[in-house]
Every structure is written in C-alpha cells, then in structure tokens.
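Complex shown without one protein chain; remaining protein chains in place.
Moving on to chain A:
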Amino acid sequence: MLSIKDLHARVEETTILKGLNLEIKPGEVHAIMGPNGAGKSTLGYVLSGRDGYEVESGSVEMDGKDLLDMEVEERAQAGLFLAFQYPVEIPGVSNMEFMKESVNALREARGENTLSSAEFLKKAKEACKQVELPLDFLKRGVNEGFSGGEKKRNEIMQLIMLEPKIAILDESDSGLDVDALQVVAKGVNSQRDGERSFIVVTHYQRLLDYIQPDYVHILSKGKIVKSGGPELAKEVEASGYAWLAEAEAEGADA
C-alpha cells in the first residue's frame, strides 16, 4: 500500500529525514514514536507534499504509483489523508461547505457522482455524531473559534467523511484530556476496516492504549532506529527516550 525507501528530506537548509524506510500493508496501523525534533511531523508533511519540504533522495510509492511525483491535491485524491496537529482556521467558510467541496472533489477525481446536498448532509450528520460534535458545528467557520479538542475531533470527522486509503494522524492526541482522547480514538477505530491503513504519529504512549497499533517504530534523528509490536510502546513509556542517546553513543563507540 505504502512503501517508503531510504527517504531523505529537508526543510530549508536542514536535512530532517535521513534514510527512512517503512512498509505499510493494507489495513495495518503503524505507530511512529519519538522525541521532539525526531522528524515525526516532517514525515507527514513530506508524504502529503507540503511546499518547503524537499525530498533529497529516496522513493515513496503508494499503490505502486510514485507519490512524490504528485501534487498535494493529487495525493489527497489518490487517498492520502493528513490529520493536522494544528488545524488552521478558514474564517467565513463553513465546515459544511468546506467538507462538501472536499468530498466532491475526491469523488470527482475517482470518477464518481458528486453528492447532492441531502446525501451529503446525511453523511455529515452521522460523522458529527461519531466524534460527538453538535450539529451546529457544520455551520460554523472551519476551525473558527474551535477549542483545541474541537479542532482535533473535527480532523477525525473529516477523516470519516473523506474515507482515505491511508490516514496519517499527526499528534492527534496532543492537548487532549482523557475523554476527548477516547472520542478521537473511537472515531479512528471506527474507520479500521481491514483495508484502510494508518500512520499514527505520537509522542506519548497513551493514545496507543486506545488505538491498538500493529507495529511501533521509534524515530530518532530522521531514521527509524527500532521497530516492534505494541510492547515497544510500553517500553518507551517506562524508560522514556533517554536510552536513544545512550544507544547512539554506544553505536558511535562501536
């Protein structure tokens, strides 16, 4: 489904990703953990094609197609979704309009009919319910005056609406209390159907109590330094990331 090979990427003059490899099969959930500055958010931006994030070398294929060759919107249309860590406001554009345009842009790209207002509304109402947002959210401006938790839930609502093939969750847990965290996790879990894949980027282990990953990878200094099953996340919780520095020091000695 997604195949990342020896990916090097930089922001301005600084190389952030330094040879990242990752294979994701349909239906798998991969958690990416790591200390601040490891390149976790950069990975999401590079995959989604954000300007200013330049790929130096390596390849990324999605369903056998060269992802790096596509425009931002083409990647989205191909089924890549990024849930933002800090969702931006678009004043005056209602959530409803925004999502309707998005849903229909994706449908059009897939050669499907666009949804009528009634069909769309029905879908949107269900999605609202799933992330426990009141319906008047649809009428409010995109992220306009939303609390941090509302913004994150709104991202998950978009995930539900847009039905991507692969979703990257960029610290969807940051700044959430336990209740909100559970809502977000529930929303995400409802979208696990054995086909859709996820990359769950997080600093803390607690999100993974609610979203069970198949694999956990530790990202440090732009590389995956350790991979394992869910137990790896527990290890991190117990010992923090300090051991990474030690491991590195040992590596340097060796």
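Basically, contacts are C-beta pairs under 8 Å (C-beta built on N, C-alpha and C of every residue); 3 or more make two chains touch, one makes a residue touch a chain; residues count from 1.
Just so it is clear, contacts and distances are computed from a predicted model.
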item: Choices "ABC transporter substrate-binding protein", "Ferredoxin-NADP reductase", "Phosphate transport system permease protein" or "Fe-S cluster assembly protein SufB" - which one is the UniProt name of the chain not shown; value: "Fe-S cluster assembly protein SufB"
item: Residue among A:68, A:90 or A:115 that touches the chain left out of view; value: A:90
item: Identified contact with the non-displayed chain, of A:51, A:193 or A:231; value: A:51
item: Chain A residues that touch the omitted chain in the full complex; value: 48, 50-52, 71-73, 76-77, 81-82, 84, 87-88, 90-93, 97-98, 101-102, 105-106, 109, 141-142, 158, 162
